[in-house]
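Complex shown without one protein chain; remaining protein chains in place.
Order of writing sets the labels: A, B and C. Residues in every chain begin at 1.
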Amino acid sequence: MTTETTPAAVTMPASPRPPLRERLGDNKILGFLGRLIVQRPLGAFGAAICVLLLLTGIFADVIAPEGYNHINPIDRLKPPSAEYWLGTDQLGRDVFSRIVHGAQLSVIVAFAATSLSIVISAVIGITSGYFGGRFDMVSQRVVDGWMCFPDLIILIVAVSVLGPGTWQVIVILGLLFGISGSRIVRSSVLSVKQNVYIHAAQSMGASTLRILVMHILPNVMAPIIVLFTTRLAAVILAESGLSFLGLGIPPPAPSWGGMLSLDGRSYMFQAPWLAIIPGVALTIAVFGINMFGDALRDMLDPRMRGAGAGRYVAAVRRDRPSSRARQAGGASQ
Amino acid sequence: MSDTAVSQPLDQSEEMPVTDPADALLQVENLHTVFRQGRRAINAVNGVSFSVGRGETLAIVGESGSGKSVTAMSLLRLIPSPPGEIIDGDVYFDGRNLLDMSEDELRSVRGNEIAMIFQEPMTSLNPVLSVRQQLAEPMRVHRKVKEENIEARCLDLLRQVRIPDPEARLDAYPHQFSGGMRQRVMIAMALACEPRLLIADEPTTALDVTVQAQILELLKDLTRQHGSSMILITHDLGVVARYADRINVMYAGQIVESGTALEIFENPRHPYTLGLIASMPRLDAEEKARLKPIEGQPPDLGNPPAGCAFHPRCPFAKPQCREQDPPLEPYRGNHLKACWVNVDE
Amino acid sequence: MSDTPLLEVRNLKVHFPLPGTLLKPKSGGSVKAVDGVSFHLNRGETLGLVGESGCGKSTTGMAVLRMTPVTAGEIHLEGNNITDLKGRSLRTLRRKMQMIYQDPFGALDPRMRVLDIIGEPLKVHNLVSGRKAYRAEVMRLMELVGLLPGMAERYPHEFSGGQRQRIGIARALAARPEVIICDEPVSALDVSIQAQIINLLKDLQEELGLTYLFVAHDLAVVRHICDRVMVMYLGHVVEVADSEELYTNPQHPYTQALLSAIPIPDPRAESRREVDPSIEGEVPSPVNPPSGCPFHPRCKHAMETCRTVAPELKDTTQGHAVSCHLYEPTSAAMPQIRVASMA
Partner (left out) sequence: MGVYLLRRLLALIPTLLFASILVFGVVRLVPGDVLDLMLSENDYSASTHDTRADLERALGLDDPIYIQYVNWLGDVVLRGDLGESLWRNTSVNAEIAERLPVTIELGVLSLLIALTIAIPVGVYSAVRQEALGDHLGRSFSIIALAVPNFWLGTMVVILPAMWWGWSPPSIIQPFFSDPIENLKVFLVPSLILGASLSAVVMRMTRTMMLEVLRQDYIRTAWAKGLRERKVVLRHAVKNAMIPVITLVGILVPILFGGTVIIEQIFRLPGIGQLLLDSVSNRDYPIITGIFLISGVMVLVVNLLVDLCYGLLDPKVRYDD
């Protein structure tokens, strides 16, 4: 087993090395990363993209050569060059700087909106799923009613209610995804509730609060974490879609979607990098989050483990050719 | 069902079909099946040899993980692949080696000359196809039965397995049947082409005792009627005692003892067989009699102990047992055991 | 020992209403899972509740635990009526009755360490104070059921089925209950492990003076652990007797059929036994049970009265009660039926 590529190798002493699995087994996070790299290389790649995105977001001010709205009037629509790595836009702003600041904006919106949505989903999903009965009935009808409207139409109308702006987008996306996500939390609560250990806790006289906190919540954490990652990607896409329509985060904020918006379309014919670059940034970010999320789901959901479906015609691989002669010779029995 | 189905007479050893290997219907030699999990390989079946005579009922008993089901599945290569793989052995059915067959040849044996009944009647029938559709399939594939005769043949099969009101049940779907009735449908399906060998993999594990008795009596009657052989896979020693002519006891992927039902129950030669019989709760026991369990846990097949796989749990273990894996050798006639120890000592 | 039994159940009924539809909210139908069951359980004894799936044995256990709504009847524990307890008093009651489950894989929370699983009843009912005492008590329990102290920090998936069942038993013992309800505690285990657990349960009973309500379908297992056995069919008790008496002298035709269906691991004995034809057919639906005696459609002795009049559970001899018209004093003749002698 090679140890060079794993993060554990960096922190471990060089001399006698126990097998990788044993060393990683001691630390949950390192163990998880090790398994991620070995079992799901694409997921590890996605995780690397996520980390990169996060770091870009945090250190945007350091990385970006210019402010996101720094106008260089003489350098309008310059193609990529040594000075402007990714060119400039119609106002002469450095596209690279805007992409980097855009990453920051995406990270902020994604984390804030997703966290909000997860809290909403968890509260509705867990209470509705565990208590059931009338409360569940009513809340599910409300969720049904809400969910029969297309997301984007709710978003458009809601933005027109609250007006465009960063916090508005965060609140709306958080609410929107929170309500639809409550379905997923609820259904996992319903399945966890079926488990005999919940019955055991009830029959031993544990209080409802204890059951919810000690038994239900820890056991629905896996789907909630998975929901979190898928929602991150969905939030980034939804925010950029809104900004693309001119309804999300208003200019001059450097939203990737806004940079692609219809207003700037006429310039894109002259300067195609204006159209290509934000799209590539978006695609990479969403791709990375999706890949990481998929890997996470496969590793957290034991049902998906070893999902090999195999054909029921077993391969026969013998080192020796089989011999009819053996049969004729009469196997000693 | 013959109203009072009396089991076979005691002097079965004389009446029992002769199992001369040359005349055996099925002859398995040195079968090895592994399942690969990443870099780990689990030796589910680890060198199994046995034969099944014509008209004979052979039971394979063992606890979960002993490899009894995998052995049965390997005969027809019904091992999902990947992750499963047969890495050694021969399976001669009527002189033809099933493990050398092409997929097409193999298909003409499956469901035709050798049929299977599975453990879970609840999940082994396709929920979206009617009983008629599923029952007719083997006949269409193997027997080219004319379309106009299929219905009559299906009804006949349902009658054979004693499903009441077959006309009404023919177009029903599996979820409309009880567990016992589904297992009857499975049996009807298996019998559709009058196979010469029937492999029943824990056919009654999921069922109640009275239903179990019905199903097993039915299987006994039908195999006898058609003169077919049967391999009965089970973990229940009681079932074995009632229905088997010969018994293979499996532990950790190997046969540890093989013999007639009387030989195995009255003169067990392997410590595992001995322990299994002693630990079995019995209906005819003394009141609240204490059971004698086999201490310890079954081995991890991905990392089996050296030597005899049973030695860590064996009260008779000698130093030799830790080092060398005992071969399956005759103890007396066709009574075989794989053990270095003489349990009488 | 006082005269009042530890647990007494009188005419227990548990009916589950069938779900209605939007246009017809109350369908009126119900599944009569338990339909008039009475029994008592003395301190220190083991009562076996046996029958096939759907006979109501597990539901009876759940109703005694007050984990399923009781439609009618009364449950008394130590002479107190516990049928209508609610809220706090119900939670307090729960300490006195603990349960051991069938499925060793599902009964333990996969996200908890063994230490916390076994100790949970201690925390819930505030039975120990301080971390040290808590840990010591859990260690004592683990030793009691044959687990090594080093296993306390591990998670359930690291254990085999038999070991998990030991963890479940330790958890049940933690609350020092009056009654332990064992719901098929060994039916998911392999034979060799099954014997270990049965012996453990017996040893614990002897050592700690436990009382078991032992719900099981396997009559052979029940024989090894129970003092008395109660046979259920379709929500009714058909026969109750001391264990020895029931196995050697089963009286109800259903009990006889059931016993005949169970094979004995002895080919010589098997060759003398036969399967009772009454096992043919299927258990009727508890939504629409047959009139009269619930077993009459399958019974080979069924008479005219069986179709109309439901028999009552009556003592035939001391401590042996049967619910069958054949044994009523008015009945013409006691049938000459016995299962083939065993062993």
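Here is the rule we go by: contacts are C-beta pairs under 8 Å (C-beta built on N, C-alpha and C of every residue); 3 or more make two chains touch, one makes a residue touch a chain.
Values in this document were obtained by computation on a predicted structure and should not be read as measured data.
Undergrad: With the missing chain put back, one of B:Y92, B:F118 or B:Y331 would touch it. Which one?
TA: If we include the chain that is not displayed, B:F118 is the one touching it.
Undergrad: Among A:L36, A:V95, A:L282 or A:M299, which residue is in contact with the omitted chain in the full complex?
TA: Of the candidates A:L36, A:V95, A:L282 or A:M299, A:L282 is in touch with the missing chain.
Undergrad: Could you tell me which of B:V28, B:L98, B:M189 or B:L301 touches the chain that is not displayed?
TA: B:M189
Undergrad: Using the definition of touch stated at the top, determine which of A:L33, A:M268 or A:L300 touches the missing chain.
TA: For the chain that is not drawn, the touching residue is A:M268.
Undergrad: Touching the hidden chain in the full complex, which residues of chain A are there? Just list them.
TA: Residues 141-142, 144-153, 156-158, 160-161, 163, 233, 237, 240-241, 244-245, 247, 257, 260, 262, 265, 268-269, 272, 275-276, 278-279, 282-284, 286-287, 290-291, 307-313 of chain A touch the chain absent from view.
Undergrad: Spell out, residue by residue, where the missing chain touches chain B.
TA: Within chain B, the residues that touch the unshown chain are 76, 78, 80, 107-112, 115-116, 118, 120, 123-130, 137-138, 141-142, 173, 175, 186, 189.
Convention: only the chains that are shown with their structure count from here on.
Undergrad: Farthest from chain C in C-alpha centre terms, which chain would that be?
TA: Result for the farthest chain: A.
Undergrad: Report, in whole Å, the distance between the mean C-alpha point of chain A and the mean C-alpha point of chain B.
TA: Spacing between the chain centres: roughly 48 Å.
Undergrad: Of all residues in chain B, which touch chain C in the complex?
TA: 1, 3-10, 12, 63-64, 178, 180-181, 208-214, 217, 235-243, 261-262, 265-266, 275-277, 279-285, 287-295, 297-298
Undergrad: Across the complex, what residues on chain A touch chain C?
TA: Chain A reaches chain C through residues 195-197, 199-207, 210, 214-215, 218-219.
Undergrad: For the complex, which residues does chain A have touching chain B?
TA: Answer in residue numbers: 39, 306, 308-320, 322-324, 326-327, 330-331, 333.
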